[in-house]
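Take a look at the structure below.
The complex is shown incomplete by one protein chain, all other protein chains being positioned as in the whole.
Right, chain A next:
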Amino acid sequence: MSEIIRRDPRREWIARNRLHPEYAAVLAALGVNRGGGAVSEWLGPNGVVRKDPRAIGFIGPNGVKRIDRSGLQQGGQATAASTAARDSRRTVTIDQPAFLVAVVPDLTGGRLSGHDKDLLGLARRVADADAEQPGAVVAILFGEHKGEGDGELKEQTLGEAGIDRVVHLDDEFYAGFSPEARLAALSAVEREMTPRFWLLPDSPLGGADLGRRLSLRLGERAATGVWQIEADHESPLGWRCTARGGAGSLDIQRPLPRVALVLAECAEPVDETRHAAEHLTLAASIPTTLSRIEDLGQVAVDPAGVALAEAEFILSGGNGVKQWDAFHHAAKVLGATEGASRVAVDDGFMARDRQVGATGTWVTARVYMAVGISGAIQHLQGIQRCDKVVAINLDPGCDIIKRADLAVIGDSTQILAALVAMVEQQRGGQRDAA
């Protein structure tokens, strides 16, 4: 085709006039309409950048034109763009790692905890320090991994936390308190892979105990309570760490040993990359040890005796609870610790120390069940750190519904009664079977 740009003034005029009957056809003919929206900026024939202010923006839901100057165009073609924005993590695969960093997350309740994610962030820092020779993070997971969703998605959460390789051990002898079996498994990993570092969370849930056992088994003097690491060429392994000691009164600076137990918030969790989370199996079978510790299982503790702030499962009642006897009975059957909104406390249905919220207790439950609670901001503040919130309420528009992971619209008395009946029936069935 010829290089000469030919102009059609009439068409250009129509293209500028949005109200012209031929406007759309002309735009299409000019090829301006690439990618769904009109081009708002182009290089004019004289080499000058031309702008069409009318091509910017989109028609909003009420037929009014909206301009979004944040750079993220909304409206018609937004769906594709926003999914792309959400999928902005860089995929990283490390095929030939120069070394391994082993991590043993707690996997509380089958999920990576916040502490675990911080730990993995630290592991990534250590592994990625040298871009030429990246290391791989291998996670050893004990017990079932739940994750959000299942199948692919589940693996994705591991990859997004920064894990390159996974050794998943979910035989039943790792369940409960089984430090000896777990230690045997970690020793097998050590023999096969010889990671350069072992990083564990210094958390009372398991990492603190297992990590100390491991360090003694490997003959290392572990650094405990580590909250900061820095590159340091004089240290044998290239890193120096700062650790809390002396019951929190001292900061100890020392070279980072092979085994380190780290505190929460020691590093930022991974949020820019996605890793392969490729599954590995151990070649040699793990020797089964005869355990001298026998786990007889958890003991039923009286949920009413558990401090509200650390209760795991809270059944909380508000102004929408009409029959308090039934509510207390439900708490007993479900084995939940009781909580309340301020209204329930002020009305004298619950004790003052049961109040959840800004002026009550800030709770950390894994499951918080709010019955007849509207979700005032003072109440929601108190449940910020809860994992799952279940709401039972008559009003589908109230604020607790927005916060809840599962909301059931209906009368609290009936639903609680149905739930109690279901749990009792299930328990009865189990007892008959046993």
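Throughout what follows, a contact is a pair of C-beta atoms (placed from the backbone, for glycine too) under 8 Å apart; a residue touches a chain by one contact, two chains touch by 3 or more; residues count from 1.
We adopt the following convention: contacts and distances are computed from a predicted model.
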Query = Hey, which one's the missing chain according to UniProt: "Phosphate ABC transporter, ATPase subunit", "FAD-dependent oxidoreductase", "Electron transfer flavoprotein subunit beta" or "ABC-2 type transport system ATP-binding protein"?
reply = "Electron transfer flavoprotein subunit beta"
Task = Quick one: say which of A:Ala28, A:Ile67, A:Ala98 or A:Leu216 touches the chain that got left out.
result = A:Leu216
Note = Residue positions on chain A contacting the omitted chain are 68-72, 85, 88, 109-110, 146, 176-177, 179-180, 204-205, 208-209, 212-213, 215-217, 221-225, 227, 243-254, 265, 268, 271-272, 292-301, 305-307, 310-313, 334-336, 366-367, 369, 387-390, 392, 396, 401-411, 414-419, 421-423, 426
